[in-house]
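The block that comes next holds chain A.
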Amino acid sequence: MNNREETLIPKIGVITDVRIDTPDIKTFRVVTPDGKKAFDHRPGQCAMLSVPGVGEAMFSITSSPTNEEYMEFSIKKCGCVTDWLHQAEVGQQITIRGPYGKPFPVDDEFAGKNMLFIAGGVGLAPLRSVINYCRHYRDRYGKIDIVYGSRSKDDLLDYKEIIDEWMTDAGVDVHLTIDREQEGWDGHVGFVPNYVKELGFDTDKTAVLCGPPIMIKFTLDGLVSLGFDKTQIYTTLELRMKCGVGKCGRCNVGAKYVCKDGPVFRCDELDELPDEY
Partner candidate 1 sequence: MQVKEYKPLIVAFCCNWCSYAGADLAGNNRLNYPADVKIIRVPCSCRVNPMFILRAFQRGADGVILCGCHPGDCHYTSGNYFTRRRMAMLFSMLDFLGIERERTRVEWVSAAEGAKFAATMNDFVTQVAALGENKRLEDLRCKK
Partner candidate 2 sequence: MRKCSLDSLNSVFAKIAEAMALYLPVDGSDGRAVFSKWEDGSVLSNALNTVRSPKDFFFPQSEDLMRFKTEGKNIEIIDIRPESEDFAVFGVRACDVKSFDILDRVFLTEPCDSYYASRREHGVIISLACTRPSETCFCQAFGIDPSTPAGDISCFKTDNEMYWQANTEKGEALLKAIESLTEECTDEAVNEQKEKIRAIMKKLPLASLTTNSFGGGKTTELFDRPEWAELSEACLGCGTCTFVCPTCQCYDIKDFNTGNGVIRYRCWDSCMYSEFTRMAHGNNRISQKERFRQRFMHKLVYYPENNDGLFSCVGCGRCLSRCPISMNIVKVMKKLGGESK
């Protein structure tokens, strides 16, 4: 018997709650069979979830590390593993390993800063972890602005939490937007990049972006035109991953491995990478 530690061998996780967020996104609560958190993590880190026989895939951990009881994953239905997970019921066991990747520098670069979070669609999932972390340690950060947009009102992730908790917090401003006019929506309508420009933020902030590639691209341009420096902007990348530890070669872009050196990158670091992500 080989007694060495092996990261590729996962732990068992149990789905204890399934929340339907949007028509194609569900949020899964996962703990170990004895009801504990599978492992500690930092905001922005990921975990490998797998369904034996179906496959393994990398997901960002949506819940904040300050949640000591469980982990949450907001998962959009888009492939084999996610299709299967969307059919899973409470009590279903899956496998989990991690945490992987470099987290957001919440205790270093972010400390004491005004924070601007910009997310589109399911891109809120990785940001929710860091947003809730910042809210938990509210006094360590300055003002918090959140810009979140989605296709429609129904596609807004964590809507209840946003309305009930984030919007009621002091010093937290939430700016919601949807792509098209919709009945029952009296908020802002328009794409996230344009909304960011309309809101015209001061440059005394650290910005964190996550969303579809096209949104990131235009929002980044927008922030730069507002006077932001690329060293003030962070984003997370997503590529195909298999091992999670920088060995299988799949997520290699330039000299970086997204699973190990990312998924969180500062935008000036991205400029040094070849345009392959």
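Keep this in mind: a residue touches a chain if its C-beta (ideal position, glycine included) is under 8 Å from a C-beta of that chain, and two chains touch if they have at least 3 such contacts; residues count from 1.
Behind the choice of candidates: all candidates are chains of the complex that A comes from, given by their letters.
Treat the numbers as computed from the prediction; the structure is a model and nothing was measured.
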{"item": "From 1 or 2, the one in contact with chain A within this complex", "value": "2"}
{"item": "Chain A to candidate 2 touching residues, read off their complex", "value": "1-12, 50, 52-56, 78-80, 82, 89, 91-95, 238-240, 242-243, 245, 247-255, 272-274, 276-277"}
